[in-house]
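Not every chain is included here, but those present sit where they belong.
First chain written, first letter: the chains are A, B, C and D, and each begins at residue 1.
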């Protein structure tokens, strides 16, 4: 299964995303993902060193600025 | 609904955008958005730590330099 | 009107451009713009904190390295 | 053999990946790779100066943020 399909299979579950820029890790529930890895997350929180920094709610992330996506057990 | 369509549904409402580069958060009313997440905002202001830094008015943002788009309630 | 068309409508007027990299703000007259937001500016000057730093004359800017385009009244 | 095919031939073996952003080196077993060099790794660990920093498990890496892929003997 190609990497983008692997991400699309995670729709409905919680994921962790590392972005470029000044954001720390984001955690949220994946609502949708396209083939460019653009992601729509809900109930998103920003995490730093295991602590919740901010609630971001519903966010759309631009695929080319995503470094890494990992499922949360 | 794919992430870019989710953004296009926000046309007419206020959004917050985090960009790459030295800009802080931008807030404005979304006038248009294409499939690459290029955005046209009006009444745009730059925000830092909850404070308004600058008024930017009408701006076009290049989609690939957008980190995150979030609706403002 | 899509964001790239909004920029193309600014051909002939003065615009301000924020780029990635070490450049400060650029101001110039937009000569041409394509759908990727590659821009050709003339009479371009680099601005820092309201002061003119350098005259750059005729420049071509790569669209993917543009953060923000805004019309100058 | 083109570079993306060279990477696809590494499916099933251990590779090392250097990413943009704040991550150190990643090492893991390559599960899949597409033509954009999007990668799915399993048993992924983050490495710094020869030391294991963190276990990341199953991760998807966005191709355009990959600097370098190298096979591990």
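To be clear about the criterion, contacts are C-beta pairs under 8 Å (C-beta built on N, C-alpha and C of every residue); 3 or more make two chains touch, one makes a residue touch a chain.
No experiment lies behind these values; they were computed from the predicted model shown.
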Checklist entry - When 4 copies appear, how many make the full set? => result 6
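One rule holds in what follows: only the chains that are shown with their structure count from here on.
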Checklist outcome for this item: Whole-Å distance, C-alpha centre of chain B to that of chain C, is 19
Checklist entry - Got the chain A residues that touch at least 2 other chains? => result 19-20, 64
Checklist outcome for this item: chain A residues touching chain B in their complex are 19-23, 31-34, 38-40, 56-62, 64-65
Next on the checklist: Going by the contact rule set out above, which residues of chain A touch chain D in the complex?
Outcome noted: 1-4, 6-7, 18-20, 37, 63-64, 66-71
